[in-house]
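Missing here is one protein chain; the remaining ones are kept as they sit in the complex.
Going in written order, the chains are labelled A, B and C, and every chain counts its residues from 1.
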């Protein structure tokens, strides 16, 4: 149309009065025939997903919805819900905290698995050492300060990946890589370093061929569910300007 | 445990090392057996949803994912994606804009339908007049500056509600109310005032017995999909500090 | 220039290559000659402020910078600073929580004072009763769950307003109104209901002729200072995914 319209070009949505097309498909044909998870995949990647692959994606989204009010994102959303802002604003507050540390491990784990895959299985130890030399001592997706010896979400997700691999829907290669890393770490430390939710969902995203940054984006959609649930529960519980601890505790002043 | 633990009480999630229970159900049993949409409903409302009711909820979530880059939430998320922030931060930027005007109509429409329902069908005109006297001239959920004479999402969603009502899954009462409002407005103005996406999804949320504020919360989850899709597309398109218009245009200075 | 440029018209800033003018004044003339507080006033209101009026504005900004880590905005910013996001993102997280309840009392107090002013001093009791009948039992700007019997910021700010009134820089009318409300409440309850920081800064904003919503905007600028200070201190303290309470406490599950 014009340089102004071109400034906002997109392949996601097309519209005329009375017509909306999403990824080339009329919206009224998608409504009622497409599940929410496949719709997410379609919108974000531009591709359709179905069958066992769609089931894996759905499982990854379901698995990561919540980890309780001690997660800073959840706590912040609950506090925001008592400050006199809209529910969507409380959600944004929580979502905005899913940064490199709080929600970034899934993205990094996809990158790690891809690095192992590229270097070859037999060079696993070297690849992990190189990663840690460059990025720091934590391997993304492994270890949990709370769920020991096992994060119950991980083996369940991995089992689903192996089922899908048996059906030929995915290669299963990244499940093998992740399990090998888990074994390698256990041998190295002499105790279990369990795969966590980020490591397990990253297996699914890698199996589905999803670019690493989208692992964080999809995690954001998933965790937004828990954020909304908690913000809404808090609003029903009431409270005004809820702080992190009961008011009687205050903080410790350590200045001079 | 203690007053400190009680400060953060919740009925959503329970945890011990190695065990996570969501709404009373072990997470590993939910993974792989529960769709993402029913999981959203379970987490937020505490209830299970299935069959035609789950299909309606899924349809509402699918229908509202996107309305293009002229929506301020989408535009802002795309701009944010060029500013050097994480993808989750770009998503939060968009989500945070779904306020009373941009994303609040669904919540308000549920309230409007409930008011009509409470006053009785035969007093429709009076109820609408009273609403407008109190809240302003726009009735939430009706009218669209772009989709004329029909927003293609609305009739499709309403047809799904009527199907579900025929199966006895919902009452169908709020679909009737919304259609009656649409007819009333058309007669009043002498031209169509089409039900929009907020009005149509509000019918579903009202039929499902969902509290009005959750209509905004669920809309936030739904629109977050489009926000992520656009932020990701923008990141792939590239750009640095993308402004609202091509750089050559600048703005009009109207000071003295 | 064009409809596109007109879409973004503003009286705040004018630019050409090599030239920037803010509120009609070349930026290089403002730099080094204008304090930050007067610059804020100039940018936001379009007017210059100087002398005792500027001092009052500066005092209001200084007084509200922080109220400690139990304030949800501060706590959330500190938690965000451990989640792997940029400092500006942690600041935005805190700022976003200054809603109707957490940061809105200043705006509401300006409205309350204006209502008392409009109705006349001799009808104070009726005006307060009418306000509470319409808005709820708390009068904005009065009472503090912690600072009893006196919030030390309030008498200091009020004294500055009275000094400025003596110099003829402001009328002093709103200081009288606020003090009268404080006395009225103390008589009503039989104990002090101290003016808090929102009530005291609202006196200054009302004396300066500032529209009520800007009281919240200016409070946002002021509190952003504390938010930044705390986010930065937290980053130096370190920590990863800091939750609201020490990890050992967890939360209380109250589901069935």
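To be clear about the criterion, a contact is a pair of C-beta atoms (placed from the backbone, for glycine too) under 8 Å apart; a residue touches a chain by one contact, two chains touch by 3 or more.
Fair warning: this is a prediction, and the values are worked out from it, not measured in the lab.
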If the full complex is used, which shown chains touch the chain that is missing here? A, B, C
From the listed residues C:120, C:152 or C:209, report the one that touches the chain absent from this view. C:152
Omitted-chain contact residue, chosen from B:13, B:40, B:62 or B:92: B:92
Of A:27, A:56, A:71 or A:85, the residue in touch with the unshown chain: A:85
Can you tell me which of B:12, B:27 or B:71 touches the chain that was removed from the display? B:71
Kindly note down the residues of chain B that lie in touch with the hidden chain. 4, 68-73, 75-76, 79-80, 82-85, 89, 92-93, 96-104, 145-146, 240-245, 247, 249-251
Can you name the residues of chain C that touch the chain not displayed here? 3-4, 6-13, 15, 17-20, 22, 26-28, 30-32, 34-37, 39-40, 43-44, 55, 58-59, 61-63, 65-70, 75, 78, 86-89, 91-93, 95-96, 98-100, 103-104, 146-153, 155-157, 160, 213-214, 216-221, 224-226, 228-233, 235, 237, 245-246, 248-249
Could you pull out which residues of chain A are in touch with the chain that's been left out? 1-2, 4-15, 23-24, 85-86, 89, 96, 244-245, 249-256
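Everything that follows uses one rule, which is that only the chains that are shown with their structure count from here on.
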If you average the Cα atoms per chain, which one ends up farthest from chain C? A
Please work out the Cα centroid separation of chain A and chain B, and write it as a whole number of Å. 22
Could you put a whole-Å number on the gap between the CA centroids of chain A and chain C? 37
Inter-centroid spacing, chain C versus chain B (mean Cα positions, whole Å): 32
Overlap residues in chain B, where contacts from two or more other chains coincide: 4, 6-13, 15, 86, 89, 96, 245, 249
